[in-house]
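Okay, here's the structure, questions in a sec.
Only one protein chain is missing; all other protein chains are in place.
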Amino acid sequence: MNTFGNLFTLTSFGESHGRAIGGVVDGMPAGIPVDMEYIQRELNRRRPGQSSIVTSRKENDRVEFLSGIFEGKTTGTPIGFLVYNENQHSSDYDNLREVFRPSHADYTYTQKYGVRDHRGGGRSSARETIARCVAGALAKLVLTRLGIEVWAYTSQVGELSLSGDYNRYDFDEIEKNPVRCPDADMAKRMEEYIGKVKSEGDTVGGVVTCVVRHVPAGLGEPVFDKLHAALGSAMLSINAVKGFEYGMGFGGVRYRGSQMNDVFETQQGKIVARTNHSGGIQGGISNGEDIYFRVAFKPVATLLKDIETVDSQGNPTVLRAKGRHDPCVLPRAVPVVEAMAAMVILDYYLLAQSHKL
Amino acid sequence: MNTFGNLFTLTSFGESHGRAIGGVVDGMPAGIPVDMEYIQRELNRRRPGQSSIVTSRKENDRVEFLSGIFEGKTTGTPIGFLVYNENQHSSDYDNLREVFRPSHADYTYTQKYGVRDHRGGGRSSARETIARCVAGALAKLVLTRLGIEVWAYTSQVGELSLSGDYNRYDFDEIEKNPVRCPDADMAKRMEEYIGKVKSEGDTVGGVVTCVVRHVPAGLGEPVFDKLHAALGSAMLSINAVKGFEYGMGFGGVRYRGSQMNDVFETQQGKIVARTNHSGGIQGGISNGEDIYFRVAFKPVATLLKDIETVDSQGNPTVLRAKGRHDPCVLPRAVPVVEAMAAMVILDYYLLAQSHKL
Amino acid sequence: MNTFGNLFTLTSFGESHGRAIGGVVDGMPAGIPVDMEYIQRELNRRRPGQSSIVTSRKENDRVEFLSGIFEGKTTGTPIGFLVYNENQHSSDYDNLREVFRPSHADYTYTQKYGVRDHRGGGRSSARETIARCVAGALAKLVLTRLGIEVWAYTSQVGELSLSGDYNRYDFDEIEKNPVRCPDADMAKRMEEYIGKVKSEGDTVGGVVTCVVRHVPAGLGEPVFDKLHAALGSAMLSINAVKGFEYGMGFGGVRYRGSQMNDVFETQQGKIVARTNHSGGIQGGISNGEDIYFRVAFKPVATLLKDIETVDSQGNPTVLRAKGRHDPCVLPRAVPVVEAMAAMVILDYYLLAQSHKL
Partner (left out) sequence: MNTFGNLFTLTSFGESHGRAIGGVVDGMPAGIPVDMEYIQRELNRRRPGQSSIVTSRKENDRVEFLSGIFEGKTTGTPIGFLVYNENQHSSDYDNLREVFRPSHADYTYTQKYGVRDHRGGGRSSARETIARCVAGALAKLVLTRLGIEVWAYTSQVGELSLSGDYNRYDFDEIEKNPVRCPDADMAKRMEEYIGKVKSEGDTVGGVVTCVVRHVPAGLGEPVFDKLHAALGSAMLSINAVKGFEYGMGFGGVRYRGSQMNDVFETQQGKIVARTNHSGGIQGGISNGEDIYFRVAFKPVATLLKDIETVDSQGNPTVLRAKGRHDPCVLPRAVPVVEAMAAMVILDYYLLAQSHKL
């Protein structure tokens, strides 16, 4: 249940304030050169403390590989890796030991397991996404060789939303601002907005849009394992995600079929769709067009405000504002969305390969 | 890949115009009395020809059980079942043999498999949901014994949308109108609207809302198999679904954390949340509150209009309007959403059981 | 748990005296012509009543396909199939309703499920192997195209055992005698021996040897899913099997490493092993040599003798000799061993394909 994927899999482990976060990637194709700096760079994109609008907590998060790579190349055997946690001061969290924080997993973990590691959310902490970013970076190494590109970006923060189609934006802009929004002006506005929310000790949600380009037609496993069902499940497994839509998504329910259908035509001897309302997937299988989808993140539950709640005995208590908080998870969620998308696409690529005799 | 679930599983088979649609349910608990009429009734809810606003195609769809039930009770062994297809006149579909219909799976199946059964969409037809409804009805038999209720209803058709919270509605109203909307007035308006769309040979999309009540706290498997990730994947695997959101969903991204957090309090000696913006799931695990989510359906691609497209050689062609069409899939999608939700909840119930020593 | 395999899977269902035995094959490659007569012939090899030395019970066992085959070819979608049971006279088995037969699964099924279908063993009956033979025949259709051959034969019945290596025998001899032994003289002796056992109302066990030829090097998934572990599990899942060994097996434990090692040498520019004590698998991966293994079957528990036992209340009782019995399961087990081996090899072939970029 801590394993993700079918043929390319990640098994992850680790608590926020335990000794380490890590994982095992299985099914990595053999013979792929591993650019260690690239992987560390990908991991750095989710790191706290990158800018003034994310949590200032200091974590170096250096990934160490333990197996599966020999003389710079993958061997096809499982790749074990870990990131040691630098902050294991459990006393910092003594105030949480007997308290259930609202809209966190404190209560539900206790209900499920009877016990929990209360330090920083333990296993339910978003630090677990470290393992996803490392595995996703490995997946991307393969996808790049196949010519497949995965791009994610912040498209909405609170009320501020990019209008129009992803095609309008230059994806090279994404990494140039701390919000990871491909529109420089909107990025500026979002940044200011997040700053304001932060100063109030509050948090705000948003939407990440993801586009996958040059996926070959024919990836997807009907009927239960449709490509978009796998993408949806992957995204919904990320902390704080509350919704997923692809193609026209929820917006498309207002349209007529005659408006929504993607009419085929032949261009330069190749069958293509005139529009792409379907989001690159039909009947659960990629059709060769861009795959695009949107992921909704709720505002982070940890505030820098006093919070009313109950303790494990059910007695009312107040959690005092303390430490640091992450006003908007979106900038750091972008690389996680990319990582999960990359893992799904590679997994389905391998599945498609398997049936070619 | 045609198997759904972990411990309670459905393996489905069958094409729209092949001999039969069927499946195998594995992991059904033993000793459960099987009410055959209930199961047939559940299956009838997805049947064409129920009212003037769904397709008038005539299919009796009688389910036959082949195994796993002995002297009226489940035996714990796999339950094989099938529904014979009455309509196997492949000649009706000769015009589709060499044509790729827009926004159907004709093109992608051909890309994936090299061949396809062109009759009525073959495996990609929504007739496959017959197997889901049967399996879901079996799951519901167990859930009912556990006191768990699953309710789905049409909450939006095109522009027409119910406002406000699911708590405002009387779920006993749902089956009283052909739209399966719990608000009688809105149901009337939706019915008229669908009738108009039908008369134009067009189709329209909508949203199904689902509520699951009395789920015990503690169901869900962090981190990749969060309860809502499983629900999302299940819903996204239904034909024509383009989006899934739970709790406040996409709407919640506009709020501040201080507005969204579900504050705990003690009522009658029990810890409860004052609000339920989370949708009954926190950290991927049920918290005992109502689970609710929304599922977006695009308008059906088959129109009763001439449709411009290409044939398998890429030559332009026109598909002539012919036969019948289903102007709005929502009313018949409601039982499918319920069925999938029931299977997920039972599956996760069994998973939770497994770790209690 | 009634599903076998990873990428090529069989989900089976059905009880001995229920309506039907059947299954769903998923992961069958698309575009394979299906020779229906061949499949029926393969199924007939396990049928009762083939000769005087197997049970004389009359079952026609006609397989019907329900999906996944279109215009004579596989479509890549799941293949549903069934064999209707002709004998459903449950009254024939009324004497078993409250009795636990020795060395059958009556007692353990009751312990596990609380209920059981007592008619002819219900789900625990070897009639379930019908589904395996059909799925195995489908797998063989693919293997044949890949040039891979699967041969099984009876190599031991009671004390009568073939001596020496499988290479000494002409496999075309196997189907020429009712014992399915490739040595005509030994077959004659075995046949007489089984006849004698039958006349005494008793049963006897034996060994099936299986040889798989022309498996390409490189199939197998270390470390837990070694190719021989999958083969062993497959064989041990067949009714009455008590042991599995491959290569030199149990016999090899007496040897020194210096005697057992398969020395490599180059023949006609190709690296080959001088001997094949390893049985074609090293480190869990095929090496291109013949794969061979042996499967031990205990004598069938059903005798044509009065049997001392207890009823479900624990009271002593005697089961009176009645009806027919199968003195030696070996001849009918041969096609089942082949079927399981074929499924494993195809499954691992597909797994190996998946990682070739």
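Quick notes on this one:
Order as written gives the chain letters A, B and C; numbering starts at 1 within each chain.
The rule is simple: a residue touches a chain if its C-beta (ideal position, glycine included) is under 8 Å from a C-beta of that chain, and two chains touch if they have at least 3 such contacts.
The structure displayed is predicted, hence computed values, not measured ones.
Across B:Pro29, B:Gly205 or B:Pro331, the residue that sits in touch with the chain not pictured is B:Pro29. If you put the hidden chain back, the residue from C:Thr55, C:Thr74, C:Ser124 or C:Asn177 that touches it is C:Ser124. Screening A:Val24, A:Leu231 or A:Val300 for touch with the missing chain picks out A:Val24.
Screening C:Pro48, C:Gly195 or C:Gly243 against the full complex identifies C:Gly243 as the residue touching the chain left out. Where chain C meets the omitted chain, the residues involved are 1-4, 12, 100, 102-105, 107-109, 111-112, 123-124, 128, 156, 158-159, 197, 202-207, 217-226, 228-230, 232-234, 236-237, 242-250, 252-258, 260-266, 269-271, 273, 277-279, 281-288, 294, 296-303, 305, 307-310, 314-316, 351-352. Considering the complete assembly, chain A touches the hidden chain via residues 1-3, 9, 11-15, 18-24, 26-27, 30-31, 64-68, 70, 73, 75-80, 82, 112-117, 122-123. Annotation for chain B: contacts to the undisplayed chain at residues 7, 27, 29-30, 76-77, 142, 145-146, 222, 350-351, 353-357.
Operating definition for what follows: only the chains that are shown with their structure count from here on.
In this view the innermost chain, defined by its CA centroid being closest to the centroid of all protein CA atoms, is B. Where the sister copies chain A and chain C meet, the same residue numbers recur on both sides for over half of the interface positions.
Taking each chain's centre as the mean of its C-alpha atoms, the one that lies farthest from the centre of chain A is C.
When chain pairs are compared by contacting C-beta pairs, A-B ranks highest. Centre to centre, using the average C-alpha position, chain A and chain B are separated by 27 Å. Inter-chain centre distance (chain A to chain C, centres taken as mean C-alpha positions): 46 Å. Among the residues of chain A, those in touch with two or more other chains are 222, 351.
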